[in-house]
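Pasting a structure below so you can have a look.
Heads up, one of the protein chains got dropped from this complex, but the rest are sitting where they should.
Here is subunit A:
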């Protein structure tokens, strides 16, 4: 499937590629003459940014799970639901599918995202045996799916504005809605800070060592 001859990279050719408009410039060029973005051959500070946002996101994820997402009052009785508690309530009422969606978007995806970003950041910092194509697919998956975790925050917003039925029922947002929204935002920024070109640099490193032997 792959071409037999290795594909040269912009870096190997002594050039700079723009990550926003795909234009190629001579090395040493500071800003892209087409779209005006800053040009960097490899964003070496990107890993520090990735880890910094990753850590902040993780710190926000703890209260997001401990505090209630929603405060529901029905006929005088008040119930508070955390993310996992809300999914369990849904399942008890027989809505297994929606409970699954919520668990997937608010628990499984965020945790997998934390693990995937950490794995990618570690894998480019040292020699890795995992295939570049596989790691690249993992990165694209993280970037694509991460936004969907926002769904639970929107559900809280919709319910809190909709369910105002006097004494009968009302819903208010809980503190976890803020910390969970922040978790999603910070993991998105963490993934966006990652320079995916670093994944492919190891292939070149291996090629170089092959040549040396």
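Everything below uses one rule, namely that a residue touches a chain if its C-beta (ideal position, glycine included) is under 8 Å from a C-beta of that chain, and two chains touch if they have at least 3 such contacts; residues count from 1.
The criterion applied here is as follows: contacts and distances are computed from a predicted model.
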Hidden chain of the complex, named as in its UniProt record, picked from "Amino acid ABC transporter permease", "Alpha-D-ribose 1-methylphosphonate 5-phosphate C-P lyase", "Inner membrane protein YebS" or "NAD(P)H-dependent oxidoreductase subunit E": "Inner membrane protein YebS"
Candidate in contact with the missing chain, chosen from A:46, A:160 or A:193: A:160
Which residue of A:60, A:83 or A:102 touches the chain not shown here: A:102
Subunit A residues that touch the omitted chain in the full complex: 2-3, 5, 7-13, 15, 17-26, 33-37, 74, 86, 90, 93, 95, 98, 101-102, 132-133, 136, 140, 143, 147-148, 150-166, 168-169, 172-173, 175, 177-178, 181, 185, 188, 192, 196-197, 199-200
